[in-house]
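All protein chains but one are shown in place.
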Amino acid sequence: MVASAVVSSATGGRAIQSSAIVIGAGIVGAACARSLAMAGIDVLIVDRSTAASATTARGEGNLLVSDKAPGAELVMAVTAAHRWPGLVAELAEELGDGFPSIEYESKGGLVVATTEDGAAPLLRFAAEQRGAGVDARELSVSDARTLEPELNPAITAAVHYPQDAQVQPVNAAEALLASARGHGARVMQNTRISGPILDANGAIVGIATDRGELRADAIVVAAGPWSGEVARVLGVGLPVLPRRGMVLVTSRMPQRIFHKVYDADYVGAVGSGDAALQTSSVVESTESGNVLIGSSREQLGFDDRLRVDTIARIASKALRLFPFLTDQAIIRTYGGFRPFMPDHLPLVSEDHRLPGLWHATGHEGAGIGLAPVTGELIAALITGTTPPLDPAPFSLARATLAPHLAAVA
Amino acid sequence: MLPGGDDPIRPENETMVSITVDGEPTAGILGQSIAGVIMAGDRLGFRQTARLDKPRGVFCGIGVCFDCLVEVNGLSDVRACQRKAKDGDVVITARDPHPQGGDA
Partner (left out) sequence: MREVLVVGAGPAGLATARAASAAGAFVVLLDSSDALGGQFWRHLPDTRASQNEKVLHHGWSTFRDLSDSLEGSQNVTILRHAQVWAIEVLGDLAVHAVVGEPDGTRRERRVFRPDALVLATGAHDRTLPFPGWDLPGVFTGGAAQALAKGERLAVGERVLVAGAGPFLLPVAQSITRAGSRVVAVLEANRATRLARGWTPRPWQLLGAAGKGIELAGYAVGHIRHRIPYRLGRAVIAAHGVDRVDSVTTARVDDDWSPIPGTERRLDVDAVCVSHGFTPRIELAIAAECGLTPDRFVAVDGQQRTTTANVFAAGEITGIGGVDLALAEGEIAGHAAAGSAAPHAAIRRRRVFTGFAHRIEAAHGIRSGWTNWLTESTLICRCEEVDFGAMRTAASATKSESFRSLKLGTRAGLGICQGRICGRTSEELLCSLNPNRELSDGAVSDRRPIVSPLRIGELAEPSSQQGQGKAHHD
């Protein structure tokens, strides 16, 4: 494909984009690549390691609306919730039966307050979410225990979110990648970026790597918690920080947990900027019969060493929700790094400081669920077509991000 | 299983223990593992797998394969080859749990 001339103006007049490089082959990168490829763009995905192996492979596969306060991210999440079932069907059609299952399960979420003080804030939060169009149903404790018979009877409030769902994140990412390939995208793994390639006007027209120079009209940074590092190599600062999480996996058990159940501390933890350990309990069963137990948030850079205190806290909070779990065996723990933005909103945007550069990152713990809409949004922005939702809140130029951009400049 | 008389090694001072396996009273010798007690009754398969419903029993015998899992006194995921039989133990050799699916 012939690369078209790029008009590098921040105010408009975008030329035809015919090629793109997506940096990062996790679920967000895969979704971006698929959407771009389906729009007729020649896409190359580049990853410093292997696809679907980093943050994508270290979460639980949450597709949540329940944990988001009214605002732009919630709008994105609700859009995503509507989009997923159709996407799953499209991918099944494209890839056939043999492809590892995405395990999309519209299982619904149940958020409970575990203290007297926690009840009113939870119910208030739910009311605000309802105002923003979320299906959030206040339940009596006894109705909550009809949905989840093993739930601790001492809970103080409960809200049911039927729109919450779950997927197997690695399989979802691999499916998006396979679909992208089907639409002509190529994937280069184990490739390290060493710098930008700039044209005479200072626009970015490619990347230098340890496997040669790669050129494209649009460069999209979708490297999750490593987006800051990638951006730096390309010459700009991005205030994305890693936020460590850990998950416990139980042995297989008969199904006694039916929804994604979590305590209302989760909401506070996600929205917190606090670097210290935040834990809240998130418990759900999976198709294979193992129960996943999270969650924790710690800012430790990229330190992935085991911390027994962290997983002990996760375990103890889980028992407050489901006392019966006390004798269940934990067989595995894993963890990873979420991409954390200081103003708690994903970044899906052009980089006004460097024409030709785009970002699709900063989803914190919501990247799995928000990936498809992110892909569609970035593709719309790059091709100049109608975006699936208002892009302004996710822009790099938003006011809440300005002080942080200045700090990493 | 060797009857005590024939074994040239001839363990001494054997105390009997009585456990139940799936409700059946089963005799064993103090010091035997639960796997040993079950296998001494010529039963090699004592777990049914989740997906293919196939029988499994002891495979590695040293606690690394986790094939020999049984429920003991209400506790799941106990390796029969690692747990010594105690008088009164209630052992269940269930089918592997598998979620039934379904949402409220």
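Think of it as A and B in the order they're written, each chain with its own count starting at 1.
Everything that follows uses one rule, which is that a residue touches a chain if its C-beta (ideal position, glycine included) is under 8 Å from a C-beta of that chain, and two chains touch if they have at least 3 such contacts.
As the structure is a prediction and not an experimental result, all values here were calculated from the model.
Although it is left out of the displayed model, the omitted chain contacts the following shown chains in the full complex: A, B.
From the options A:Ala120, A:Ile331 or A:Ala392, the residue with contact to the chain not on display is A:Ile331.
For the chain missing from the display, the contacting residue among A:Ser140, A:Asn190, A:Thr385 or A:Thr400 is A:Asn190, taking the whole complex into account.
Listed here are the chain A residues that touch the chain not shown: 49-53, 57, 95, 98-100, 168, 170-171, 173-174, 177-178, 181, 187, 189-190, 248-252, 288, 290, 293, 305-309, 311-312, 315-316, 318-319, 325-334. For chain B, the residues touching the chain absent from view are 1-2, 6-15, 29-33, 35-36, 39-40, 44-45, 49-52, 54-67, 69, 75, 77-79, 81-84.
Keep this in mind: only the chains that are shown with their structure count from here on.
Averaging Cα coordinates per chain places chain A and chain B 45 Å apart. Of all residues in chain B, only 50, 75-77, 96-104 touch chain A in the complex they form. Put simply, chain A touches chain B in their complex at residues 105-108, 146-148, 251-255, 258-259, 285-289, 327-329.
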